[in-house]
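Complex shown without one protein chain; remaining protein chains in place.
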Amino acid sequence: MKNPEPKPITTIGEKLGISPDDLIPYGKFIAKVPYRKLLELKDKPDGKLVLVTAMNPTPAGEGKTTTSIGLSMAFNRLGINSIVTLREPSLGPVMGVKGGATGGGNAQILPMEEINLHFTGDIHAVTSAHNLLSAMLDAALKFSSVDIDPTKIIWPRAMDMNDRALRHIVVGLGGSANGVPREDGFVISAASEVMAILCLARDLKDLKERLSRIIVAYSKKKNPITAGDLKAHGAMAVLLKDAMNPNLVQTIENTPVFVHGGPFANIAHGTNSVIATRLALKLSDVVVTEAGFGADLGGEKFLDFVSRVGGFNVNGVVLVASLKALKYHGGVKKDELDIENLEAIE
Amino acid sequence: MKNPEPKPITTIGEKLGISPDDLIPYGKFIAKVPYRKLLELKDKPDGKLVLVTAMNPTPAGEGKTTTSIGLSMAFNRLGINSIVTLREPSLGPVMGVKGGATGGGNAQILPMEEINLHFTGDIHAVTSAHNLLSAMLDAALKFSSVDIDPTKIIWPRAMDMNDRALRHIVVGLGGSANGVPREDGFVISAASEVMAILCLARDLKDLKERLSRIIVAYSKKKNPITAGDLKAHGAMAVLLKDAMNPNLVQTIENTPVFVHGGPFANIAHGTNSVIATRLALKLSDVVVTEAGFGADLGGEKFLDFVSRVGGFNVNGVVLVASLKALKYHGGVKKDELDIENLEAIE
Amino acid sequence: MKNPEPKPITTIGEKLGISPDDLIPYGKFIAKVPYRKLLELKDKPDGKLVLVTAMNPTPAGEGKTTTSIGLSMAFNRLGINSIVTLREPSLGPVMGVKGGATGGGNAQILPMEEINLHFTGDIHAVTSAHNLLSAMLDAALKFSSVDIDPTKIIWPRAMDMNDRALRHIVVGLGGSANGVPREDGFVISAASEVMAILCLARDLKDLKERLSRIIVAYSKKKNPITAGDLKAHGAMAVLLKDAMNPNLVQTIENTPVFVHGGPFANIAHGTNSVIATRLALKLSDVVVTEAGFGADLGGEKFLDFVSRVGGFNVNGVVLVASLKALKYHGGVKKDELDIENLEAIE
Partner (left out) sequence: MKNPEPKPITTIGEKLGISPDDLIPYGKFIAKVPYRKLLELKDKPDGKLVLVTAMNPTPAGEGKTTTSIGLSMAFNRLGINSIVTLREPSLGPVMGVKGGATGGGNAQILPMEEINLHFTGDIHAVTSAHNLLSAMLDAALKFSSVDIDPTKIIWPRAMDMNDRALRHIVVGLGGSANGVPREDGFVISAASEVMAILCLARDLKDLKERLSRIIVAYSKKKNPITAGDLKAHGAMAVLLKDAMNPNLVQTIENTPVFVHGGPFANIAHGTNSVIATRLALKLSDVVVTEAGFGADLGGEKFLDFVSRVGGFNVNGVVLVASLKALKYHGGVKKDELDIENLEAIE
């Protein structure tokens, strides 16, 4: 399929019953839907929820995202209103490997480049909120009377970049004016606890409370020190205010998509924001959503934990098993996965 | 003046002769104007340019921004079409000191909070482009055959945060998998050379060329190594593509404002983007713009350098001299500047 | 026993058939015996060798050193000429815990304080030789054309001090004049490979060859880089020249003792120098020597490795098993080891 033409995002919104005045546009083809919309719709019954997960992941990719997009488009073709909800791509992997997280083939979402780059700034906001807490922590270590053990600080810094030179660093050097020396490191923003919290929070109040409970360090007496102790959670919530609103885009068949939040599945729960899924359940008959990594990791986490926090039930599960992935687990090398090999699959 | 009501940004655009279709909205009250608009208007004669500068800066502030905004509003009241062009505020100072860079009293621009926080993501884009170059530099130091002296790297990392603990750091620690150990440091994004370049570039091609000429390090043979040598400039330009477009907002009297680019005046040229000023000159009769720091720093740089790069002439200069600033330079302490003191002014 | 009176070291030497002119005195009660003495005595048959080892070590100490000293004194009382050979104590543990390595009760060696402090400077010499190699390695990293991967340097620095703050450090900071930044760390001198080599070398030539084979780092092409590649072994051997000569002292019963070399048993072979043991075998009928840690570590290493390098046979083994140690391994706490507890021993 060549040159897919996106429709104005207001058109997509209207199909969902959202008036243009309720959308916050970011260019012509992207809009945020204020999460407060959930309140208006709270008495509307939820649609059905289909979870897409997969067998053990492989370097070749198993196709969860394309399956999710395609499945949702299929529902729409069948006349069943469906929204697919997906995670936001990290900039880091985007710059490293061609592709990003916008699907492939005939199962893509638009506008691809914008989604893969800065999008609506959610990940920038997560990064800023994360690093504000880091800066306030180092300022407290230097100036406040809070008892913080500089060797027991567990809150890293964050950057939306694959930058191995920042994994393990020493900060606070350069003499007395520059803070207190200590070991530190950057995580990629998708691995930030702020990202995980953003994707679990029900509303701004819940967000702020969850932020305040982040443990950032331990005192010399081994007591935990939280973001709340440093009075950082309020300013962090201000920085995350807009990022709470789900991002609406469309597939190449102009069906609606929420792309919102992107925590990693290995260290967090690996699925898009609870708010986006909840809103989608109010706005359509069937919501297709995806959990990162394999069924035993992202899938389990979704069923055991995310669905409970979100207050929704999973009505169906799709488990993606590709021939390539079967071959890979059967011992075939990555660059030979395209060759037919029945033995490896058995 | 209470509760100023902004008009839809499309209304402001239409006053300037820009159709809604040509605007890229970021919410209801902010829009980017594609810089390519300059091409369409290239045969239109420029308006007049008024530069607002000031006596030596003081902690009390002299009032350059409020003077600029007020002056432009006054022109509009007089029936003379005027745009004021300003710098984007840094997040760091915003979180530190209340206020930001949106003026004060009756000389404010709207929407204040959005402008002072993430706005249209320009500074996030500058930060990302800056740090992409940093990451590619460390990757080259680790993996490439480019001869880079690890003790002669002059390209720092950047963050839009006042974070003194990051001023002087050691990166690349944690063993062989994590890069090459070296001394490094973060600058605030407004002090990044990428910000300066963004504000001087005429178009994407010029931007890319300027980026490619950034000197990031020296080889052991003392030869300069550039962003172009590391093949980083292309990806950096992609990250900066949207940030090239000026941001249109409005004053509380609904007169048009461009807020675009925010380099520091002490280490760079301290004024908004050349593209924003050039576009404003095509779209209005009188453009009021502001140069950071005092007349001898930002003012000089504007007259000697920025106006030449931008290809425009300064038709008038306003030099702000406040009583507070005069008193301060007369030796009065910061917290006594509000008291009448004729002697200190003489 | 109170106020043991040491005899002049020349008297002890004469008992062994060494004339005062052949001794190198360090004060009145300590002397080095030139290791070249071995050549003169090479046709004299060796005495018998008794190895003292122990069950698994415990914090209470098992008593290997006092057993070794006492056993050798007993041989002498029985009219059988005997020398006990022991390791030199590290300064670090000495400053930390009272006692040192000069025995206890009636099984002590003299002069205690001198032996436990600087003694004849052997450990200082090991430290100097070790750190000369470190300095030459960093100089090569900075100035030479030898291909050294700064993240694959395995040669630490050394200090005769228990100093945990030096275990993991970053060196080469402070800008281009101060070397190349890299991760490093100090080991205690007794854990230096130089100490192990000093204790295995047969003569200066062998010492120099062994030093030249030390692997200090790997190149970016993963080839090993040796002290010989850096041309450091010659100067190291000069620094170790005097340290090659065994140190002669006496027990409180004025029987002869060689205290020479002190490698750790866990990371090296944990016994005194091969030269001291060989010389003792030429000078007496029964040599008692001690191997560090338990029978399964220091004992095994002595039998499998040290005795082969040294060219001597072990004629008898004493295995020390104390009630305290048995109780400790039976689960009794350290501060209750003095209490009778038959159950714990079963």
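Labels for the chains are A, B and C, by order of writing; each one numbers its residues from 1.
Assume a residue touches a chain if its C-beta (ideal position, glycine included) is under 8 Å from a C-beta of that chain, and two chains touch if they have at least 3 such contacts.
Keep in mind that what you see is a predicted model, and the values were worked out from it rather than measured.
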- Message: Touch partners of the unshown chain, restricted to the chains that are shown, please.
- Response: A, C
- Item | Touch with the omitted chain, as defined above, among B:V170, B:V249, B:V306 or B:A325 | B:V170
- From C:S134, C:Q250 or C:N272, residue that would touch the chain that is not displayed: C:S134
- Item | Touching the absent chain when the full complex is considered, from C:K44, C:R77, C:H118 or C:H329 | C:H118
- Note on the structure: Considering the complete complex, of C:L39, C:A177 or C:L342, the missing chain is touched by C:A177
- Pick out the residues on chain C that sit against the missing chain. 24-28, 91, 95, 117-118, 121, 124-125, 128, 131-132, 134-135, 138-139, 142, 157, 159-175, 177-180, 183-185, 235, 238-239, 242
- Where chain A meets the chain that is not shown, the residues are 149-152, 170, 172-173, 175-176, 179-183
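Just so we're on the same page, only the chains that are shown with their structure count from here on.
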- Going by the contact rule set out at the top, which chains touch both chain B and chain C? none
- Using CA atom averages as chain centres, what separation in Å is found between chain B and chain C? 66
- Query: Once you find the CA centre of chain A and the CA centre of chain B, what distance in Å lies between them?
  - Reply: 31
- Got the chain B residues that touch at least 2 other chains? 170, 172-173, 179-180, 183
